[in-house]
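The structure appears below as structure tokens.
All protein chains of the complex are present and in place, except for one that has been dropped.
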Amino acid sequence: MAKQLLKGNVAIAEAAVRAGLQAYFGYPITPQTELLEYLSARMPELGRAFVQAESELGAINMVYGAACTGARVMSSSSSPGVSLMMEGISYIAGTELPAVIVDVMRGGPGLGNIAPSQADYNQIIHGGGHGDYELIVLAPANIQEAIDLTVLSFDLAEKYRSIVVVLLDGSLGQMMEPAELPPMKPLKTSFPEWATRGEEGDPRHFLSSIYLDPSEEEVANLRMMRRWQEIKANEVRYKEYSLSDAKIGVIGFGSAGRVALSAVRSARAEGIPVGLLRPITLNPFPSKQVEELAKKVDSILVVEMNGGQMLDDVLRDVNGRVPVEFYGRPGGVVPFPDEILGEIKRLATQPIPTEGTPRDRWLSRMP
Amino acid sequence: MAKQLLKGNVAIAEAAVRAGLQAYFGYPITPQTELLEYLSARMPELGRAFVQAESELGAINMVYGAACTGARVMSSSSSPGVSLMMEGISYIAGTELPAVIVDVMRGGPGLGNIAPSQADYNQIIHGGGHGDYELIVLAPANIQEAIDLTVLSFDLAEKYRSIVVVLLDGSLGQMMEPAELPPMKPLKTSFPEWATRGEEGDPRHFLSSIYLDPSEEEVANLRMMRRWQEIKANEVRYKEYSLSDAKIGVIGFGSAGRVALSAVRSARAEGIPVGLLRPITLNPFPSKQVEELAKKVDSILVVEMNGGQMLDDVLRDVNGRVPVEFYGRPGGVVPFPDEILGEIKRLATQPIPTEGTPRDRWLSRMP
Amino acid sequence: MQNEIIFAGFGGQGVLFAGQLMTYAAMDEGKEVTWIPSYGPEMRGGTANCTVVIADEEIGSPLVRNPKAAIVMNLPSMDKYEPLVQPGGVLVVNSSLIPRDAVRKDITVVRIPANEIAEELGEKRMANMVLLGGLLAHLPVLPVKAIEKALGEHLPAKRQKMLPANIEAMKRGAGY
Amino acid sequence: MQNEIIFAGFGGQGVLFAGQLMTYAAMDEGKEVTWIPSYGPEMRGGTANCTVVIADEEIGSPLVRNPKAAIVMNLPSMDKYEPLVQPGGVLVVNSSLIPRDAVRKDITVVRIPANEIAEELGEKRMANMVLLGGLLAHLPVLPVKAIEKALGEHLPAKRQKMLPANIEAMKRGAGY
Amino acid sequence: MPVKGRIEVNELYCKGCELCADSCPQGIIGMAAERLNAKGYHPAEMIKAGCNGCGICAIVCPEAAISVFREVTQSQSEDKA
Amino acid sequence: MPVKGRIEVNELYCKGCELCADSCPQGIIGMAAERLNAKGYHPAEMIKAGCNGCGICAIVCPEAAISVFREVTQSQSEDKA
Amino acid sequence: MTVSAPVSEKTIYSRPESLTTTPTHYCPGCTHGVAHRLIAEVIDEMGLREKTIGVAPVGCSVFAYNYFNFDVVQAPHGRAPAMATGVKRVLPDRNVFTYQGDGDLASIGMGEVVAAAARGENITIIFINNTNYGMTGGQMAPTTLPGQITTSSPNGRDVETQGYPVKAAELLATLEGTGFSARRSLHDPKNIRLAKKAIRTAFEVQQRGLGFSMVELLSTCPTNWGLTPSNAQKWIEERMIPYYPLGDYKVHPMLAEVKI
Partner (left out) sequence: MTVSAPVSEKTIYSRPESLTTTPTHYCPGCTHGVAHRLIAEVIDEMGLREKTIGVAPVGCSVFAYNYFNFDVVQAPHGRAPAMATGVKRVLPDRNVFTYQGDGDLASIGMGEVVAAAARGENITIIFINNTNYGMTGGQMAPTTLPGQITTSSPNGRDVETQGYPVKAAELLATLEGTGFSARRSLHDPKNIRLAKKAIRTAFEVQQRGLGFSMVELLSTCPTNWGLTPSNAQKWIEERMIPYYPLGDYKVHPMLAEVKI
């Protein structure tokens, strides 16, 4: 298929449709709304289910119910709306059901603003809901990736009976780029054994996240944790840019990764040996790759559109091998390449400080 | 005052009353319900506000409103209920208001069960809501501590205009121990300048978490992060047990810390040089203490009633200095001392493995 | 020095109350003490048990796998806890409801027809006190006086008149 | 090689559409391209702007602090973006609404009375096309033909009859 | 002559709540005082004759523990035919 | 002789929505075609005489931009006294 | 005494197929069991067992999936109508119902049930009103009667500070999407029969695509009321029914021709 100029939110919506989305449940919220609006026309036109729920709380529980049937289901929202989904997400995870959630992050906390942000990294990656569970989290950095990862998310969700979150910031939802859409997949016709579909002749099933006996809950927890080990072994995704001979490693995801790429290019143009590692799966996190990077570079710079969240995961995996610095813009501010270039130059020219934490040092540099 | 035999949930409720609790908003949920039931009688008797809200969502937003008046307010719940509070918590944090939340954790994810658990560590410590914010989190390990920390929570909340979470597991809520209650504090009569109280003659105020201009939101975020640095510098609390000459350091909080203490004592009785570090403030986390510990012991054992959550924070702070092992019981199971004793003995006698992560090694040891 | 006692039986047999009495008494004696119940599913009925730990120093785990002693008031509890009592420990059995003998030989087993004795004394619900008396006779962690004091303070008002009977019940139990 | 152009003005002046036209054209020319709007507060009105980046290799940041060129359709936009254009870059000014002259001497400043020209051609809303024509004349990142093709494909059906006029508008703008 | 019926109480389900006994128009249901079922309840049983198979006990039973049967006399079966 | 009144439109608030003009019974309000206020709107103004200070325009104004005044004739002030 | 079976007899009543053989965990005499039984009977009679999907709540009936012999999913507290909506939108021809308590539906779940009714969601709600939160030990519910003592209204519900009971059947009847809304009671044989009819009607409404249907059932909680099962039934008759009048509050016109 030829490339088309597509807006992020619309691209994700149509990609989901082509991946066989059978039911969508959502609630309007900027900067995600175009996704819901697009599907409000597209889904009925295809005879598929679209419901504008009473709230995100309603939406996630409609997703929960629809997921019980084994169909491909999705919801989408943005930061405050996603916070309202936390109980439902924990239930869906505890029931081991496949579902896809698109989170187009905006500035927070609270009502905050509608500008692009990555400040929900911890909420999504480190469990915003209660209990031990993991979500697969995919972070696109451009529209083509947004399309490809949306399609992938449905496959991964079913393969591992897991929630998959497509995590992006508002600017990716709003921007346009040429991209290619996948061909239309037919809707599923065969469904997993566990699905509750009220089929004639099927043995009766029930689906719940309740395990009243703690030892049974422990067995379920361990089963999920071992499945997660499998996911961690098979599904890590990332992209590297001019890291081969790099002495400085920059790590950033999504839009921050894009901006960092511009800075890395300019730095290279000035002869600074720097490269970029852009995690695509934020969970499972590319720990091995960070570890390898830490073994060959002299220092690492973590760039985020928040106050330093992925930073902690990088620190855990660098495990003291090399000094780590942080640069972030919280509250909905998108950094310009020159800001990151400045940081790279600092690392290239000045001794890397070691006292205090990277976050403390960053705060001392901020106005 | 003389010691009384008190149940955890009741002790916390009465401690809050004596700390000057003016309004309580909650919803029933096991294993926290006695706290609400106690206050349903106690608060009206004192002419103070008690509302059984329509839900935890209602409760946290009643807390939000009441906190705007500068009064001492509190809610309490357990895991699934706390998940429903995430949007409200993010709003309260973003509005920089003081409030106290008691979370009596139970087994999850989802509906799970009502047994004691620590599986909401990540949700509470690493931001279950959206946006960059931090909560002060206090983790008592016995009833006297539960009382003292509850009183402290109101002072810290006001001092730093922050939410303080008293985080405990179901067994602490349900067990009885002799403990001393503080004297009754009078209700506040003077209120902070920012409070919206509709007072004659006051300049008008408004309270909101909205900062439509990202650069203003960034300023607010940075202000809060710097306040957090202050909190981290002033408010770290922990308890050490026979660490002076220890070669093995055990780290555990709340009930897991108690159980570990029994194991440490037995191990000492057998001549094993082991000690215990029990974090009392989970946020701010005793990073310095963990770092110091890592400098003097040969290995560290992290014990939790979950699948390894605080573990990541310990790994970050140990920063590769010594090998770390993990032992956890997820899903609502409480470990017995002998299980942890077994782990300590293993560390004392066998070479500490280094391949894989502590979590992976633990999973390989679990049935 | 630390002692752990588990009280187990049907809901309604007063196992939680017996445990609490001992906890109050220990507290009055200036000991460190913890009381922790098994809090079942969010619903009624079933079996109940509690663990009491009495010690001289700060208590670690309020739960133990192998208690120094156990009072079992019905068969399921017997089956569950007999194997767990520490060697050399004490198992107090309500023989009124538990037909079978204990199999352990390395522990002191005290069989008391608590229900019969309680009914003789005119109040079925005192079976727990009978067994508590039996326990204290073989595991003197606390002076009986301390328990009597606790009884006086914590027996529900409407049952205060039963105080002497309760004390008598303990005495009778102590005789086994 | 990478070029960045910012289009800025009042909502309703067609800055977003002009930017999109250029983006479509760049795509058809096989270039890498990004278009990103400023999406304002969750409400109506105010000023609008968008950034278009056209390059030969994968594009990093879709936003730049210092664009190669800027089209400013009202005074606030002039005040905001004149200082930001790269030295040697191009600033296209809608002189119909912007009285003041540019202060920068190190950039090419093109002043075009776009509103007047557009009204002459019988459609106020074509001012954006006039300015686009002016831009392409001084920053030939794309052949005018490519824009015309994009126009043909993306001008709303009801305005297709205005196609020739739009092309004429670009021509007129190119004259400055 | 009155219709004759009988009931069977499945003791697996019965919890001795006595609702059936309260509602039986013939007052012929009682709880087996001497017997306890697996769950520890005194189960319901017919304590005297006179059941006419009206089914009321089954209607009130929360545990669906009761099955009700009615004798078919010659006439009735003929009606059927 | 009819009551005389007048209005003042605060151009800081006016958005030229024309609701006042539509509702003025005397039809004496119009938008200043040639003038734009700070927000870029053509503000409302009285375009002819005849205002009787009925206040209807103020009642419909979403921006509370209109103040209404009414002349006090001798008689009226006497009534007051 | 036992009576020997006659030569030929017919079965007047036997346990419905739509119930499993698992004994319930409900307290003796709790009419949750009667509600379960009636639902099972109706689904058997309508031949819907193999195409029914039930949604269990959080409450004493959280384990309903153990007792119903058809597919069941279990919702977060109060969210059953949303979860049922998700199921129904994917499988429109299935018979989908929720079973909810009064804390679940009338307190934490009010938003979801009103929205489902407003959407005219083609699902059925069986609503168990026992004036308290049974599972958590008898706290006040929105349905608790004025002056009624519960563990969270220890001095009796004070309407001044704790508000007035919510009448779900009346409230949901105001919504256009509602095809059927009725209140029945489970306190005696006659009313149990009427309750069953109403449940049948509700499912008929769903089968005919006439919109949202709800049956509120006054149900006992002997344990938390501190009454014997039979006294609990009297309490319904004497205390509850005066406050919660039985009857139909919304009946879709097209139901006239439905014979049950």
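Chains here go by letter, A, B, C, D, E, F and G, matching the order in which they are written, and residues are numbered from 1 within each.
Operating definition for what follows: contacts are C-beta pairs under 8 Å (C-beta built on N, C-alpha and C of every residue); 3 or more make two chains touch, one makes a residue touch a chain.
Note that the coordinates shown come from a computational prediction; the quantities given were computed from them, not determined experimentally.
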| note | Touch with the missing chain holds, among G:Pro16, G:Gly111 or G:Pro229, for G:Gly111
| said: With the missing chain put back, one of B:Gly198, B:Gly271 or B:Pro367 would touch it. Which one? | reply: B:Gly198
| task | Out of A:Glu37, A:Glu216 or A:Glu339, point to the residue that touches the absent chain in the complete complex. | result | A:Glu37
| task | Determine which one of A:Gly65, A:Pro80 or A:Gly94 touches the chain that has been left out. | result | A:Pro80
| message | Which parts of subunit A face the unshown chain closely enough to count as touching? | response | 27-30, 33, 36-37, 40-41, 44, 50-52, 54-57, 80, 110-111
| field | For subunit F, the residues touching the chain missing from this view | value | 4-6, 10, 12-13, 15-19, 22-23, 39, 41, 45-49, 51, 53-56, 58-72, 77
| request: By the contact definition given up top, give the residues of subunit B that touch the hidden chain. | output: 22-23, 25, 49, 51, 53-55, 57-59, 61-69, 71, 73, 87-88, 91, 196-202, 204-210
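Everything that follows uses one rule, which is that only the chains that are shown with their structure count from here on.
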| Is the C-beta contact count larger for A-G or for B-G? | A-G
| Centre-to-centre distance between subunit G and subunit C (centres being mean Cα positions), rounded to whole Å | 43
| request: Just give me the whole-number Å value for how far the CA centre of subunit A lies from that of subunit E. | output: 62
| remark: Here the gap between subunit B and subunit C, centre to centre from mean Cα coordinates and rounded to Å, is 34
| request: Enumerate the residues of subunit B that touch no fewer than two other chains. | output: 30, 57, 80, 110-111, 113, 212
| query | Mind pulling the subunit F residues that touch 2 or more other chains? | reply | none
